[in-house]
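One protein chain omitted, others in place.
Labels for the chains are A, B and C, by order of writing; each one numbers its residues from 1.
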Amino acid sequence: MSDFGPVQIRCPVLSVRRVDAYYAITVVAPQIAERFRAGQFVAVAVGGEASAMLLRRPFAVHDVKPDYGGTVEFLFSVRGAGTSWLSERRSRDLLDVVGPLGRPFPLPRDPVNCALVGGGSGGAPLFPLAHALRRRGCRVDFLLGGASADRVFSAITARRVAETATFTTDDGSFGVRGPVTAPLGRVIEEARSDVVYACGPMPMLREAGAVAARHGIPLQVAVEETMACGTGLCMSCVVPVVGEDGVTRMVRACVDGPVFRGERVRFDDVGTIPFDALGAPGWKARPEPGDGMADRAAG
Amino acid sequence: MSDFGPVQIRCPVLSVRRVDAYYAITVVAPQIAERFRAGQFVAVAVGGEASAMLLRRPFAVHDVKPDYGGTVEFLFSVRGAGTSWLSERRSRDLLDVVGPLGRPFPLPRDPVNCALVGGGSGGAPLFPLAHALRRRGCRVDFLLGGASADRVFSAITARRVAETATFTTDDGSFGVRGPVTAPLGRVIEEARSDVVYACGPMPMLREAGAVAARHGIPLQVAVEETMACGTGLCMSCVVPVVGEDGVTRMVRACVDGPVFRGERVRFDDVGTIPFDALGAPGWKARPEPGDGMADRAAG
Amino acid sequence: MSPDLRTRLGSVHLDNPVLTAAGCAGTGRELAAFFDISRIGAVITKSVMLEPRAGRPAPRVAETPSGMLSATGLQGPGVEVFLQRDLPWLLSRGGRAGVSLAGSGVAEYAELARRVSEAPGVSFLEVNLSCANPSDQGRHFTDDPREAARVVHAVRSHARSDVPVFAKLAADVPDPVALAEACAEARADGLSLVNTVRGMAIDPRSLRPAVAGGMGGVSGPAIRPIAVGCVYEVHAALPELPIIGSGGVRTGADVLEFLAAGASAAAVGTVNFHDPSACVRILREVEEALTEHGVRRVADVIGAAHRPMGAPLGGADAPGGA
Partner (left out) sequence: MSPDLRTRLGSVHLDNPVLTAAGCAGTGRELAAFFDISRIGAVITKSVMLEPRAGRPAPRVAETPSGMLSATGLQGPGVEVFLQRDLPWLLSRGGRAGVSLAGSGVAEYAELARRVSEAPGVSFLEVNLSCANPSDQGRHFTDDPREAARVVHAVRSHARSDVPVFAKLAADVPDPVALAEACAEARADGLSLVNTVRGMAIDPRSLRPAVAGGMGGVSGPAIRPIAVGCVYEVHAALPELPIIGSGGVRTGADVLEFLAAGASAAAVGTVNFHDPSACVRILREVEEALTEHGVRRVADVIGAAHRPMGAPLGGADAPGGA
């Protein structure tokens, strides 16, 4: 309906490739490609018409290209039945894709220095971000981590687009052994980073937030919460986020995120309803007029 | 387990072809091909691993060939979601097939004259039967009917294997207009048929039975009842059949059939529990000793 | 000639029988990105409560075969924001609003009924009775027909008299027909059948409940036969009472299944999550199926499954017709 909102389309698969431990699927989807901004994701129906799998699978967009009117690429590792089905697609199959979804990464107006931190498949959305930042003249430093060498995302591309690229693995099979947030402080200092962008599991994001806070620089995170719809309908993906008014609300990661300002996310309270969140059990409406309306600003 | 019973195998699709209004799928399935006898069918899982369709789809085997160790072919028209999915298979896809299932057509010892009557896809099992009969020196006369020209099954093959081939369509677009049982009496007379084999919907089988009875010759029917398992487990496919002891029992079309002696099937009572069927409401156990054991002979 | 899709929910006339189910479409704002929400019969809003509510902790959902398990805990901004922001937005887009109410006690339901029914533009109220009843040890109002009837009676008494009240029931209750009868006696103008079915999923990795709090509600096509059976039995017992059917509607054929069982409209719930354009696709499929069946008015299908085999679809006896 709108030119900015998401669309739902059946798009032909252009290619399915193996990339280390991941599969990369490229679909022809001009309407998604033209709307896309870095940080957004797509939600893909899996299992075909007679599928018992009712929930779409969300994937960060890894790349868009102008070929064939506009293509969209996402990368994924096989985790369960949905990604297993996806990995068996062949070119010319049709995929039912909704996107682009979610709020994109905010881009700085000025050519500042940016550290991009990704854990596992959380590296995916950082690549279109890196390109966008480079177009604005920003310096990009990449930090990518994974369980093992084959789970570090697109290391070669990272080296190409970034000033520096640091890799970590849990097993030490590639780059530095340890969590991807461990070298972050050093990179921030060496690159004089002005802002950190991070995507990955919650504990990693929390740790990135702690490092950024120590260096007094802002952090933008893209969260990966379980999402049943991706379009804001089901309320399954909520995280506790502090609004501009200081009130914590349970906001939807899919439409109010997945990108949030790092210091706004109450990482320690993810998976709970904080007692002081708007509408938490025992919470009492404050009598100020117009209060209820403030949740418009959530996120 | 046994060399005669059915097997369950994942077989590669060799080819999917369109034949008029039907699709023909050939799978490589040596263990099924070697066990197969005319009249038996296969039950195919549809929709893939994550399918919401839980019931196998039964299809009569149309042909077996020795290629690739043994291939099995079945023909089907697209009716609902299951056959629609099947029609989209491509070669090298794997199909989960159970077979061969059911009791085959009994073959005459002597080279007698046989009239084979098939309605719509009910023509399928008559082709391997025709070949088997020809190998025994029997005369074969084919009668094939369908709603329209493109639903008359394998007319060319029928002409080739049979002495005579008569075709009928509901709309008159091919052969004689009208039901396939209409010319049956004439064919029986002209060909001096000794036995009729029929496969198709219940009303057609009933009518074929009436014609055969009028000519005083036996009839073998293969029924197409809704089948949830095809292997005798679910009791969904029962038809009222009179046993050798004169007692009507609700017997399973999938394992006790699909082939029955025509005069044993109570066509008029299909879809009911006849009041005199063993165990019908109000039915009382007769006191003769050993009575209960008689249902071994059912069908 | 394209078939006449109009249907009636008591005194309310709707353009067509395809609605959204409560809690599965917000107030229509998100779906409006995918289609013009004025095209569907009505949007039944997420259940509105008096106060803002944060809902249940995550994880809130798990996938189950042909369905899902959810426990969102009725998160929402409260009735004030609903009336000031959400409802006006829906009406401004030409949408028809069925407003679902959820209270934590009879008095709350009554106040909600008064405030919401007095807002201009509300087509009907739906009373979500699958809420914990504080005066019955937290069991649902649907667990006891008398408690359900008390709520329905309070809502009916406090709502504007020209706004029909639909009581929304669950299928997994002691006796759905008895519950429906109790609601009818309490002057419900109609029923909405069914809410989610209690269930649980266990995470294969942790072997612990997949949804925080353990039990949740099963929805989606998996529960459709349960829902259709419930509509059929209730319609058989109370043929005059209009019913909104829901539970796993995915296609136009599913809508006709609910109508044939006795519903006058069908609401699409979980399938919106799978397919945000579902409602308009379903609407098209309903039209196509009616054309194929040679039925001119959708209202003629209502209750068809109760008529003897071979009886023509349609005729003057079809209740709820437009």
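Here is the rule we go by: contacts are C-beta pairs under 8 Å (C-beta built on N, C-alpha and C of every residue); 3 or more make two chains touch, one makes a residue touch a chain.
The model shown is predicted, which means the values in this text are computed figures rather than measured ones.
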{"item": "Sole contact to the chain not displayed, among C:Ile44, C:Cys131, C:Cys183 or C:Ala260", "value": "C:Ala260"}
{"item": "From C:Asp36, C:Glu118, C:Asp136 or C:Asp175, residue that would touch the chain that is not displayed", "value": "C:Asp175"}
{"item": "Option from C:Thr7, C:Thr27, C:Thr45 or C:Thr64 whose C-beta touches the chain left out", "value": "C:Thr64"}
{"item": "In chain C, positions touching the absent partner", "value": "64-67, 69, 171-175, 197-202, 204, 206-209, 214-216, 218, 220-229, 232-233, 248, 250, 253, 256-257, 260-261, 289, 293, 301, 304-305, 309, 313"}
{"item": "Interface with the unshown chain - residue positions in chain A", "value": "52"}
{"item": "Contact set of chain B toward the excluded chain (per top definition)", "value": "1-2, 5-8, 45, 52-56, 96, 98, 225-226, 228-229, 231-239, 249-250, 255, 270-273, 277-281, 283, 285, 292-293, 295-296"}
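The rule is short, and it goes like this: only the chains that are shown with their structure count from here on.
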{"item": "Chain located farthest away, centre of chain C as origin (C-alpha)", "value": "B"}
{"item": "CA centroid of chain A to CA centroid of chain B, Å", "value": "56"}
{"item": "Distance between chain centroids, defined by C-alpha means - chain A, chain C (Å)", "value": "34"}
{"item": "Overlap residues in chain C, where contacts from two or more other chains coincide", "value": "65-66, 221"}
{"item": "Shared-contact residues (touching 2 or more other chains) in chain A", "value": "52-53"}
